[in-house]
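Omission of a single protein chain aside, the complex is shown with its protein chains in their original locations.
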Amino acid sequence: MDELFDRLFPICRSITGPGLRESLEILGEYLPLEHFGQPTGSPVFDWQIPKEWRIRDAWVKGPDGSKIIDFKDSNLHVLNYSVPIDRRMSLDELKKHLFTIPHMPEAIPYVTSYYKERWGFCLPHRLMEQLEEGTYHAYIDSDHVDGELNFAHSILPGESDREILISTYICHPSMANNELSGPVTAAFLYRRLASWPRRRFTYRFVFVPETIGSITYLHRFGAKLKESLYSGLVLTCLGGLEHPLSYKTSRRGSSPVDQVVEHLFRFQSLQGNIRSFTPINGSDERQYCSPGFNLPVGQMSRMVYNCYPGYHNSCDTKEVMTIEALQQSVDELESVLKALELNGFYVNQRPFGEVKLDKHDLYPDLNFPLNGIYSSNNVADNRMQLDRILMLLNYCDGCYSLLEIAEKCNCSLTDLEPIINMLIDKQLLKGPFLEPRNEMMT
Amino acid sequence: MDELFDRLFPICRSITGPGLRESLEILGEYLPLEHFGQPTGSPVFDWQIPKEWRIRDAWVKGPDGSKIIDFKDSNLHVLNYSVPIDRRMSLDELKKHLFTIPHMPEAIPYVTSYYKERWGFCLPHRLMEQLEEGTYHAYIDSDHVDGELNFAHSILPGESDREILISTYICHPSMANNELSGPVTAAFLYRRLASWPRRRFTYRFVFVPETIGSITYLHRFGAKLKESLYSGLVLTCLGGLEHPLSYKTSRRGSSPVDQVVEHLFRFQSLQGNIRSFTPINGSDERQYCSPGFNLPVGQMSRMVYNCYPGYHNSCDTKEVMTIEALQQSVDELESVLKALELNGFYVNQRPFGEVKLDKHDLYPDLNFPLNGIYSSNNVADNRMQLDRILMLLNYCDGCYSLLEIAEKCNCSLTDLEPIINMLIDKQLLKGPFLEPRNEMMT
Partner (left out) sequence: MDELFDRLFPICRSITGPGLRESLEILGEYLPLEHFGQPTGSPVFDWQIPKEWRIRDAWVKGPDGSKIIDFKDSNLHVLNYSVPIDRRMSLDELKKHLFTIPHMPEAIPYVTSYYKERWGFCLPHRLMEQLEEGTYHAYIDSDHVDGELNFAHSILPGESDREILISTYICHPSMANNELSGPVTAAFLYRRLASWPRRRFTYRFVFVPETIGSITYLHRFGAKLKESLYSGLVLTCLGGLEHPLSYKTSRRGSSPVDQVVEHLFRFQSLQGNIRSFTPINGSDERQYCSPGFNLPVGQMSRMVYNCYPGYHNSCDTKEVMTIEALQQSVDELESVLKALELNGFYVNQRPFGEVKLDKHDLYPDLNFPLNGIYSSNNVADNRMQLDRILMLLNYCDGCYSLLEIAEKCNCSLTDLEPIINMLIDKQLLKGPFLEPRNEMMT
């Protein structure tokens, strides 16, 4: 992870252009990626693919001819998508093109102007305050050319065609939590899932520039997603070890991943909190959950955008994010996906009357209040296990989901995994099925 | 309003007869009315139209020959629907036919006996206590004749055939809040609605004697109402300026007008409180909401029947009611109807991915946390407006009503009116539709 992060961090990415392409190529060394490009000018729903932005150099020289701002020091210094400039001007004129954050005087802000032609520089407020009157030379060597918008995905097949989407964005320059935490976590989550002995679902990992990229992805694959998507997650801002997970529900509010994450948080299988869906802010779930698609996709985060000082400025560093936090995010996302795989509808194969538990070695063979002392068969007098067996056999009717049964047992569905496996081994249960099966019920 | 009130007040109305007819004729000078009559003796569901009651004079003379009670002083003095009498009798016998309110010694009660033959006089308790032994002469010059039960309505057409019913009663003698507040408010509400540049619904204004009149109206127009009624209101007791509105829900409890009024009260677009439907007391909503019709009709009131001292007696005066209160009632009822017109289901015309807001001049063209200072296009950095635009575009899917979306925005639906209009102008929204439209949703 460290290595992948360090290779991606210095690249000047934007929503199009060489930085984006190079980043996707590097990611492709960590998981098998299929690459796509959408040509400049093509319409994608209400949007249009912009020209590619290519930036080679940018600086401002002061009255004494020395470089006081240099793109080579930090790619945040240049207004993202700046048009070229090469002109001398007064400090007053220059200042119309300078962006700072007065309340964070050391930070370089991250500013973009994708859809209106502008040029500009971003710098620490303290530096701007030190500038003296005189003639300044602003230089940006950039151009906007016809090209394409790049994105990539990787399909990890499973037993079913029903898919789980993992989508993350890659389009910001040198920022850690709000840019690289998503794709780095996604790449290593892919590797984790690829190592599972079996996968019930097919997993679709998507890497796109934010907003325009996910809109473009939906333009190309939206119909397929509508047909096959079971649930999904947008990954963003997954750094910050001291922060618990933070989950934003899908627009539906009760899609499978919404239910499972809320359940795992409630029964403290995972630490985390829930945010309700809103179209007002967020990441690409806003596109997946636009009304024409309304896909069952939530968003998982940790140190949430807007809620930490480094958001959209140069303080968003690897030290603040930490690689350890990404490792924990991979572990916790794997838990969520395992729970999604485990959940579903199970069917008791001996549904008429109770199962004769002792016959299946599931019950002490002596009926006496002080069983633990006297029972001679091999079944430990484990009352909690016995209670869960009885609950599962009674409620696994194809109508209650495992999650609902777990809640009746007052435990997390992952707590039921060993008993589910034991009952499947003994051919007393079948499942999980994705949809309820009503055949048994009156 | 003052003039209409003063012309109607002195008339001795009952559920049939010349007083009712004269009152409807006067109302017909203020709004165009179509008049109807149902002949005496006709069956209307479980009821039968009674004979018309005609009253010319009524008095009681004391032992000294002077009139101690005189119908000409107040038409409340005579038991409504009294049979004729012309007989001398002792005080004891007379007292069997006198009605008073002991705890309100100055008030003349309002008493009726429509369906059993009786004669009687109503008077202040203090006056009755002063009566001395002797021979009294009771005289009532009335008769009951075959005639008809009169009622009237006015249809104010709109763009749709779906109707909103405004129903009020006219059948009590000289009382203000519990008689004239309804028809006077209804007449002026009609004029207000007639001045609107467009009406989405057709409005049906109905003036009937209470109970038997609305039953007769339903006998004649009930099938039509079942077919075309969208929602409706019974108006009664709309005086009392210091009283907020008081709304009694329809039997359904969640008909459009129930939802809208409850919403406007909750978000304090209007001051008011809610009463749940009950068939135990009330006005003509009891008939509209009888189980065979179960129409979506609530009842709007202010100084509610039974809850003020003047209810059904001579203290129910113009001074207690006030014309100002009726004016406020017209204003507030207009707000309710405007909200009903605005509500419905809207559909985003660019539902796939987010709308590109800047393209439609709905978004600042620079993405920077301190936008307000730097943005150069004409869109004010009005965060609340932007949030509402995003909420409307996301949730206007034809399935959420505007009322539901407003509640997600934590505002009244009337607060959304300017944004709805702007988005319709920009062809981003279509609507409102009366019914959900599912075509877009998976």
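A few comments on the model shown:
The chains carry the letters A and B, assigned in the order they are written, with residues numbered from 1 in each.
Following the convention adopted for this analysis, contacts are C-beta pairs under 8 Å (C-beta built on N, C-alpha and C of every residue); 3 or more make two chains touch, one makes a residue touch a chain.
Given the structure is predicted, the values throughout are model-derived calculations rather than measurements.
Across B:Arg56, B:Arg192, B:Lys226 or B:Arg383, the single residue that touches the chain missing here is B:Lys226. Among A:Thr236, A:Gln299, A:Asn348 or A:Thr414, only A:Asn348 touches the chain left out of the display. Residue B:His312 is the one among B:His312, B:Arg350 or B:Arg388 that touches the chain missing from this view. For subunit A, the residues touching the absent chain in the complete assembly are 348, 350-356, 358-359, 365-370, 374, 376-377, 387, 390-391, 393-397, 440-442. Annotation for subunit B: contacts to the undisplayed chain at residues 44-47, 99, 101, 109, 111-116, 118, 211, 214-215, 218-219, 222, 226, 251, 278-280, 286-287, 289-294, 312.
FYI, only the chains that are shown with their structure count from here on.
One rotation lays the C-alpha atoms of subunit A on subunit B, and its angle is 120 degrees to the nearest 5.
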